[in-house]
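Sharing a structure below in C-alpha cells format, with a few things to ask.
Shown here: the complex without one of its protein chains, the others still in place.
Right after this comes subunit A.
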C-alpha cells in the first residue's frame, strides 16, 4: 500500500469509498494516533466488559468554526464534550466512538493535527476511542470536518443525578469563570478577529465530578453549560424541575477580558459557551463541602456559589444585578448576535 502524503495531500472522495484508500487513511492516520487494542481488532463493532451499575450513553455532533481556536480544536473538543455529557450524570466515562464527516479537498495535514489532538485528549482523560467511522462528502457539501462522538459510562451506586431533581432551597454552584470558550472562538472567527489572551476552557470534567460525587452523592443536578451558556442551562434545569432560580450577578466569575470582549460586541457573558465548566445543584447542607472539593481541584479552582433554587410557578431564572435591581435571565432567542451600533 502506498504511503499517505499527510504533509501535502488532501481528502479525496476515494478516502470514503471503503476501498484501499479508505483503509490507508484509517491505518496511517486514525489508527496511528488513536491506537488501542479495540481499534486494532479491526471489527465493525468493539467488544468490551463493563462493571456493575447503570450505564449511560451520550452522543454529540461537533461542528465548529473555526476548526482550530486558542486553547483547542474540534478534535479535543469532540472528546471533552462527550466525556462531559456522560460525566454530568455522575458517571465514570469508559469508552468513546467517533464518526468523521470529511469534506473533499480538506488538507490531510489539518486532519492529522485534529486526530492527534483528539488522541491526546483521549489519553489524558483515560477514555479510549474504541470504534469509529469515516465518510467523505463532495467539496462544498461540508465545512472541512464534522466529528460526532458517542460516549458510554457507568454510574456508581447511590448516585441519582438528573436535570429534574432541583428543589427549592438547593444551592447553585459553578466550577469557574464563564464564557472563555465562546470568547476564544469569537476572537478567531472570520470577520471578528480581535486580539485576546483568552483561551478556550475545553477540558474533561469527569475526574472533578468523581470527587464531587464521592463527597456528596446526594448532588441533585450536574450540567455543563455549553452552547447557550450559563443562562440557557439554568433555564433548561428550571423547566425540567419545575422550579425557579435566583442568581447573584456579583457572585458569578467572569474574566475581565471576557467581559470586555462581550461589551465591545454587545453580547452577554451569561449566554456565551463554555466547554470546561459545570453547574452543580445540591442540597444547601452539602453546598460548602462540594464547593471545597471543587476549589481543591485544578478545574474547579475558581468555583463559586452563585445562587439558589426557589419555588416559582412561572419558572423564571432571575438575577439580582450588582446595582441591586432585578432582571429575568431568559432563554436565548435564536443566536446571540453582535450589535449594529
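The rule is short, and it goes like this: a residue touches a chain if its C-beta (ideal position, glycine included) is under 8 Å from a C-beta of that chain, and two chains touch if they have at least 3 such contacts; residues count from 1.
By our rule, contacts and distances are computed from a predicted model.
Missing chain, UniProt name from the options "Carbohydrate ABC transporter membrane protein 1 (CUT1 family)", "4Fe-4S dicluster domain-containing protein", "Na+/H+ antiporter subunit D" or "Hydrogenase maturation factor": "Hydrogenase maturation factor".
When the whole complex is considered, the residue among A:19, A:42, A:66 or A:250 that touches the unshown chain is A:250.
Contact with the omitted chain, checked across A:59, A:240 or A:318, is made by A:318.
The chain not shown here is touched by just one of A:12, A:207, A:302 or A:330, and that residue is A:330. Against the chain not shown here, subunit A presents residues 191-192, 250, 256, 259-260, 263, 266, 268, 313-314, 316, 318, 320-328, 330-331, 333-335, 337-341.
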